[in-house]
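Here the complex is missing a single protein chain, while all its other protein chains stay put.
This part shows subunit A:
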């Protein structure tokens, strides 16, 4: 039995919230810690074949978002001018951007570009790295039923769907268990 286990609960389905569980899990596994991620509620979208590709950053749900547009976007010719224009027309908090049609998609595209420029792996890449590192990816049975997701709607290589007891049992089997909620 493992002496140390890390279990991460992924509950959010936006692009920015997909990163912390995947980064922590892949890294923990690389450091020799047995690791699992339990995907529940919107976190399931991270391992959903179609929805995984459509994860977006949500200005509406991010009241703490410090900036509407990343600095690198503002430096790019056309997108930068558009970003400047948007900020001039809507000088309020960035959440206001979320109600403008197309803005979430635009900001998501900009964020993805910025991430690529900074050598940050994509969500799909990180999920693959987790699988390679033997991170157990457990979809939540209850949420799957709630959302109407079939097991075959989810990506390959997952553990069988489990519930709260499966998860708690996994963690507490270890001498040194740790849970992170994201």
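By our rule, a contact is a pair of C-beta atoms (placed from the backbone, for glycine too) under 8 Å apart; a residue touches a chain by one contact, two chains touch by 3 or more; residues count from 1.
The rule is short, and it goes like this: contacts and distances are computed from a predicted model.
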item	value
Chain excluded from display, named as in UniProt, from "tRNA 2-thiouridine synthesizing protein A", "Branched-chain amino acid ABC transporter permease", "Ferrous iron transport protein B" or "GXGXG motif-containing protein"	"tRNA 2-thiouridine synthesizing protein A"
Which of A:79, A:100 or A:121 contacts the chain that the document leaves out	A:121
Residue, one of A:60, A:79 or A:133, that touches the chain absent here	A:133
Of A:32, A:77, A:102 or A:148, the residue in touch with the unshown chain	A:32
Positions on subunit A contacted by the hidden chain, ascending	23, 26-27, 30-32, 118-121, 129, 133
